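The complex appears here minus one protein chain, its other protein chains still in place.
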Amino acid sequence: MKLRFHWAFLLVAALVPVVGLFVPAARSLGELLRPIFIMAILALGLNILTGFTGILNLGVAAFMALGAYAYAILTCDIYPFQFGFWPAVMLTVLVGLLAGLMLGLPTIRLRGDYLAIVTLGFGEIVQDSLKNMDVITKGTQGINPLPGPTFAGYMFRSETYAPWYYLFLGFLALVVLLNRNLQRSRVGRAWIAIREDELAASCMGVNPMKMKLLAFSLGAAQCSLAGALWASFLGSSGEPGNYDFQVSIIALCIVIVGGMGNIAGVLLGALVVVGCNSLVLETFTNFLKAHELISSTNVYTAPGNWKYMLFGLALILMMRFKPEGLLPSRQVKAELHPHEPPPS
Amino acid sequence: MTGWEVFLQQLIIGLSNGMIIALIALGYTMVYGIIELINFAHGDLFMLGCFAALTVVSLTGDLPVWLVLLLLLVLTPVFCGGLNWLVDRLAYRHLRDATKLAPLVSAIGVSFVFLNLGLFWGGLPLKVFGFGKAAAAPKDFPTLVSNANLLGNSNVEFTTKDLLVLVITVPLMVGLTLFVKQTRAGKAMRAVAQDRLAAQLMGIDANRVIGQTFLLGGGLAGVASVVAALYNNTIYFQMGYRAGMDAFTAAVLGGIGSLPGAVLGGLCIGLARALSDQYIATRWTNVMVFAILILVLVFRPSGLLGAKHREKV
Amino acid sequence: MLALENIHAGYGPIDVLKGITLRVNEGEIVTVLGANGAGKSTTLMTIAGVNPCRQGMITFAGEPIANLPVHEIVRLGISQVPEGRRIFPRLTIRENLELGAFQRNDDIAGDLERALDLFPILRERTGQLGGTLSGGEQQMLAIARALMARPKLLLLDEPSLGLAPLMVVKIFEIIRAINQQGTTILLVEQNANMALHIAQRGYVLETGRIVLEDSAANLINNEQVRKSYLGG
Partner (left out) sequence: MSLLQVDKLTMRFGGLVAVDAVTLEIPPGEIVSLIGPNGAGKTTVFNAITGIYEPSAGGVRFAGHETRSEFCGSVAVLLLLTGFLTAGALILLCNIESLWEVVITGNYQYRQVFQWKPANIAFTTYFSENSGTRLILPAVLGLFLGLAGAWAVWQRSRRAPEVAAHAGIARTFQNIRLFNQMTVLDNVLLGMDTRLQTRFWHAALRLPLFWRERREATSKAIEILRFVDLDREVNQLAENLSYGHQRRLEIARALAMQPKLILLDEPAAGLNPAESQALMELIRQIRERGITVLLIEHDMQVVMGISDRIAVLDYGEKIAEGTPAEVRANPAVIEAYLGKSDAST
């Protein structure tokens, strides 16, 4: 049997820290990979909606924020809950599930483009609310410090590297497994059928509202899981501004660049997009700094300022020239090229 | 100030802001009406218009005020309209037959590119462009129109600025209505919006008409940005996002695709914002607008003046 | 006047038309008959340039027109009355008619008068919205609208669709009158009897191919035609 890309990806990723023991360069690669794993979980959550079900969600950052704050409130010792890592993560996933359900219930019947704007607005509202409710969320300071995760008595510290790496990789593998199981079952079949032709699907007995709602809440749950992991890694909930529209767009970029509706594609997309974002831009910045080409007054020479342009152009060009992504599922591919002659 | 005066004051502020929102909403609704695309980049186009207006003012600062105003009202809409047309030509036109998602995602991309352009524009090294501040910081827009109260010593303020908003926007909306109702190009626009295939069979070049719609919608956004910049006297590169959300909510509230609906929706949103600022809390106003959007979509998805949408089987 | 040579066209991966060859001579009424899904409408849409023509040649008055933009083809003098009428429901009848003459600037008022003479029912209602008309009136409006372009060739796609029998008779009388005023007509119909009575020649289409081609008189008496339309 052919080894699927996503399993190959996870296997290779699992070997990186081992290699790092011998080759120091691999360690920096591993450090780069950790945020990629988290973004991949986020993007996989979006993929359930956008890739499988065909619903555009522009507010995944909001669910990530909810996850991060829920996790922070549940674990931080300025509040009485003080759960450990594992129960807190589970509760956070539940919070995400409920949040997705709450947003989904009134809005899920909307046409696709309306729904996209509603989710966008939701992202904005969550940010605003987190900022405004400073009694609970500590406003722009964020909730901190958060205790590190523990695993079988072992305490994670911020200096260590491999345990975090495997923690995130483990969660990613779990999410990939869950998504794959769902994709190859009646649930995934119904999602894809809704994407293809909602009316025909409902005439076949699929309840589109129920299935979309399921996709919505599962996606939201995964996004808040990503948020919780992110918060635990930072040791802080971060400030509300960290979860702005840009994060949602990065997730969307990952899904679109990688290949909509394809788990392996999303993993590849996360590698390319986040890798590009952090590796290329940072290397470039360091290069410029080293040669004293950056002045604080000149905005153009700060590569970080080109981010929006990069993501924007990526979306436009992908849609124009390769809408199915780098690693398309064969399903989406044909769908996006409606007028091309069939492969003979 | 008595309670009634406060209320009246908020009405005036709400109406003025509502007119600006309505201008932007018109651009959304026109484009949606004709190709069913939520032109996501429209809010950021408005923002770029504000920067263009600032540039025009900086370059023509020595001229008399009326001339500057005239130049602003000509150059900015031309810039915005042209840019909008160009984007349609380069990005959206190729996606006419694709799934609905493709042009929407493209529009999001365009909005990001615009956002970045706004950031850079604010950071242009010339003194006149950036007013010497860091690129991302809000820029002051010079006060060309005075803040004098036209109602004399009354507690309620109706300023020259409010008058300016009315004087510019009301004729523009009347003109737009006449254009769409009476002219050949306007009729072609309505025809393409109602049935693109039938319009093509009448010999109408649908792509050209769609391009004209983008041009017109962009032009309206340009006027809106001039008015908004003159009214609020401050611009920043993230302002398009908020304005876009408000305008989109207005367009949906009025019934997307309907021109009078967009104006009505704009006024409603403007009023709602002003009243929420006064009677609830400024920091919760954005949440209120979102709540309105959700309520409208749950109870009346076709908006106040919109037509019902029926799927063909 | 119009000639199709081995046309292939379709949607997605499926070829709906698998090599259509037909001709329409100046001044004729030619009808294309066939069951649903045989490709009649696709043929008209391919002539009008809406559907891309994947293979083959379309010539109009000697010039190749395959894959020209739709509005160019209209300018050359081919108007279509599409299936299901497709009038503009939220425009007035006058506006609908004026849009028919979109390609021209000369003497629109005169043409408007002539069109209203041909369809007196429409005259009283020029200010009404198109969507308020009944099915038959909408069909008349659609034909009048197409005539406003002063076409040399009129393509009619199922003008009898969904109309009461009396109205069908009326529409066909008008079609004949239009033809007698000098407009060539290509008529796609399911109402075989009516179509063959006013046409000079006819083609029978089956699953994307022409299976019969003859004079209308011969086709009326053709056993195969009778069978597929009258059920034996």
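Chains here go by letter, A, B and C, matching the order in which they are written, and residues are numbered from 1 within each.
The rule is short, and it goes like this: contacts are C-beta pairs under 8 Å (C-beta built on N, C-alpha and C of every residue); 3 or more make two chains touch, one makes a residue touch a chain.
What you see is a predicted model; the values in this text were computed from it and never measured.
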item	value
Chains in view touching the one left out	A, B, C
Residue, one of A:Gln82, A:Thr140, A:Ser158 or A:Asn286, that touches the chain absent here	A:Gln82
Of C:Ile20, C:Val70, C:Leu112 or C:Val168, the one touching the omitted chain in the full complex	C:Val168
Those residues of chain B which, in the complete complex, touch the missing chain	295, 298-299, 310, 313
Contacts of chain A with the absent chain, listed as residue ranges	77-82, 102, 105-106, 109, 133, 135-136, 178, 181-182, 185-190, 192-193, 196-197, 199-209, 214, 330-332, 334-335, 342
Positions on chain C contacted by the hidden chain, ascending	12-14, 16, 35-39, 84, 89, 131-135, 158, 160-165, 168-169, 172, 190-194, 197-198, 206-208, 227-232
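In this text, only the chains that are shown with their structure count from here on.
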item	value
Farthest-lying chain, centroid of Cα atoms versus that of chain A	C
Euclidean distance of C-alpha centroids - chain A vs chain C, Å	54
Shared-contact residues (touching 2 or more other chains) in chain B	none
For chain C, residues contacting two or more additional chains	none
Chain C partner contacts - residues on chain B that touch it in the complex	184, 187-188, 190-191, 194-195, 197-206, 307
Partner chain B, residues of chain C touching it in the complex	48, 50, 69-71, 74-75, 79-80, 82, 86-91, 95, 98-100, 102-103, 145-146, 149
Chain A residues within the chain B interface of the complex	50, 54, 56, 58, 106-107, 109-114, 116-118, 120-122, 124-125, 128-129, 131-132, 199, 245, 249, 252, 256, 297-300, 305-309, 311-316, 319-320, 323, 335-336, 338-339
